[in-house]
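Below: one structure in structure tokens.
Complex shown without one protein chain; remaining protein chains in place.
Just so it is clear, A and B label the chains in written order, and each chain counts residues from 1 on its own.
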Amino acid sequence: MSTDQTSREEQFAVATQWQLTWWRFRKHKLAVLSGLIVIAFYIIVLFADFFAYADPHATDSRRSHIPPQTIHFFDDGAFKPYVHGLTQKRDLRTFKLSYQIDPDRKVYLDVFAEGYRYNLFGLIPSSTHLLGLKNAQPEDGIFLLGTDLVGRDLWSRIMVATRISLTIGLAGVTVSLFLGVLLGGLSAVYGGVVDMMIQRLIEILRSMPTIPLWMGLAAALPNTWTVIQVYLAITIIISFLGWTDLARVVRGKFLALRNEDFIAAAELAGASQFRIIFHHMLPSFLSHIIAATSLALPAMIISETSLSFLGLGLRPPAISWGILLQDAQNIETLALAPWLLAAAVPVIIIILAFNFLGDGLRDAADPYG
Amino acid sequence: MTILDVKNLKKYFPIHKGLLRKLVGHVKAVDDVSFSVARGETLALVGESGCGKTTASRCIMRALQPSSGEINITIDGKTTDLAPLQKAELKPFRRHMQMVFQDPFSSLNPRMMVGDLIAEPLLINGMDNESERRARVRELLDLVSLPTAYMNRFPHAFSGGQRQRIGIARALALNPSLIVADEPVSALDVSVQAQIINLLLDLQDRLGLSYLFVAHDLSVVKHVSDRVAVMYLGQLVEIAPTEALFVTPRHPYTEALLSAVPKPDPRARQERIILSREVADAANPPSGCAFHPRCSFATDQCKSERPHLQDLGQGHQVRCHHARTLALQGVGPSV
Partner (left out) sequence: MPPILMVDLMTTSQPLLSVKNLKTYFALDDGVVKAVDGVSFDIHAGRTLGIVGESGCGKSITARTILGIVDRPGRIEGGEIWLTRQAEDGTPYQTDLLTLPLEGSEMRAIRGKEIALVFQEPMASFSHYYTVGNQIMESILLHTALGEEGARQRAIDLLGMVGVPKPERRIDDYPFQLSGGLRQRVMIAMALACDPHVLIADEPTTALDVTTQAQVLNLLQTIQKERALSVILITHDMGVIAEMADDVVVMYLGRAVERGPVDAIFYDPKHPYTKALLRSIPSITAKPRTKLATLEGSIPHPFARPKGCPFHPRCAEAIKGVCDRYEPVPIAQGEGRDVSCFLYGGQP
């Protein structure tokens, strides 16, 4: 046997379960790609204002419904990205603004440019942005994805919306996870009446039609609440139903593990209940919980998006994907400004990414299954 | 000297039915079983699936709470009944009786290194010094003939036989006097099975262990045990020294069981005793002798009257009305 093979076997022999899981996960190319996408999205969450280039709240009636711009990357054969300037005209019959590209005017793009002021992580004042313009006139601007009716830049708004939509999902899943592990664990550990009551509660919650329930709860939120209060309330509403799945996963895993001989062996060696749960059982299904969580996240994100889209979730001036899509609700806007639908693209990408990632994690979590 | 003395052990599982979970009866998984194990002796508990042998062994280990009966364990001349003890009260006794499991894959926590697995009972029972623990683990690995370098490996790196050795090392960590082995070789390949049987015999000689050996394979039982207890539908039907039970069985069920074992000798092909029907439902056992519907010797007495365990002398006990008159065929004598 070659030494190379021996060392590989040796490596396998001393590999922990996390390493085995990682090795298996690595083989799942789509899941790895999805993982990278998810990481990219959460980088945007952290630095949303940096990736935006225009104040997402700043309205400008002169910039209503500007279509997406094309970026030209090469100027005279050199890499020197620029956009053309725009001239606007008002159609005197329809009073609609229309924009024409001015082919003679080139406005060059700049990276790490100065822009509007914001606080990084809500703390550090900054005005640096990924993109900006170099030789700009006041009327020039970047419109990667165009603007909405009141002239707010869609790209910048999507960046900021990502922050709210993804953190609300994360917060919702955290609350669900807490409730799920707690109630699922209680259900499994105590069994009997406790188990029966928790299981019936789960069944009742699951039998409720989701949308009307949410609508009812969301409608009960007072109009006077601040954005932050609504944000927290929505988190609780969407995790209210989300925990049931996790509780079931936890309970099922707990019960399955309790029948494993290695748990019996620990019991017979005199191990305390505490040691059995925290030393033997929890590590055994932690990976399953992580997988279940990444599969639960997309549901949370969709929930927030749907609620806000229906006008029952977050309300302007908060910006979330659902709120951005609200603009695309009527057919008239869609006909005039179809680019507003771009807000749906990140929703689709992140939901798919989470699902693939969750599948990959689930398959990898059980190196023997 | 007796180390384990089980008296009238019963384990009934309630059967609930319907929406209101009304109690409609009991499965008598273990029904009035008594036997004892002497120091340094191996008692085999044999029977087919559902006969209650595993339930009985789990009750003795107090992994299950027995419905009634006594489980007397004698340690340093002091006898204690484990049956009524609470979980916390059991802990000091646990170190004296340990278990070897059937499935070498499910019995080792895949997330722990072999060294930690074997050391866990030591840690739980107060050996706080790490280097002391590691020294003991080395000793134990040596005892079960595994290289001490395997301490840092995880269970997934081992074959079934090696895992079973690790399980045995863990069971021996606390220097127990009694080992309950639940089908310890039935999940292993033949060539590996022989190694583990030899190891168990060897350890017994070296450490003076007592074994309660739960098994269904009578050939394995023949190799390891001093005495054999046969169970059928929750009851002990026959108990005798190994040689006597195999050569001169006194219960028709034992006879059928022995006859059914495929013998690895093509020249010894013979008519097997084929039992009619299947084992009765434990929730609804037959009247009289539990074995009578399948027994070719059954009489009216067997149908109505429940037989008692009668003593035939020389440690041979049998639960059959006709034990003294039947001429039954065994296997052997031993060669």
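Here is the rule we go by: contacts are C-beta pairs under 8 Å (C-beta built on N, C-alpha and C of every residue); 3 or more make two chains touch, one makes a residue touch a chain.
Predicted model only: the values in this text are computed from it and were never measured.
Student: Specify the residue from the set B:256, B:282 or B:298 that touches the hidden chain.
Tutor: Checking the options B:256, B:282 or B:298, the one contacting the hidden chain is B:256.
Student: Touching the hidden chain in the complete assembly: which of B:89, B:130 or B:189 does that?
Tutor: B:189
Student: Out of B:8, B:129, B:152 or B:219, point to the residue that touches the absent chain in the complete complex.
Tutor: B:219
Student: Just the residue numbers, please: which parts of chain B touch the chain that's not shown?
Tutor: 42, 48-49, 159-162, 189-195, 197-198, 201-202, 216-220, 222-226, 242-243, 246, 256-269, 272-275, 277-279, 331-335
Following the convention adopted for this analysis, only the chains that are shown with their structure count from here on.
Student: Please give the residue numbers of chain B that touch chain A in the complex, ascending.
Tutor: Those in contact with chain A are residues 61, 63, 90-91, 94-95, 98-99, 101-103, 106-111, 113, 120-121, 124-125, 152-154, 156-157, 167, 170, 173-174.
Student: Hey, which residues of chain A end up touching chain B in the complex?
Tutor: Residues 9, 12-17, 20, 260-262, 264-272, 275, 280, 283-284, 367-368.
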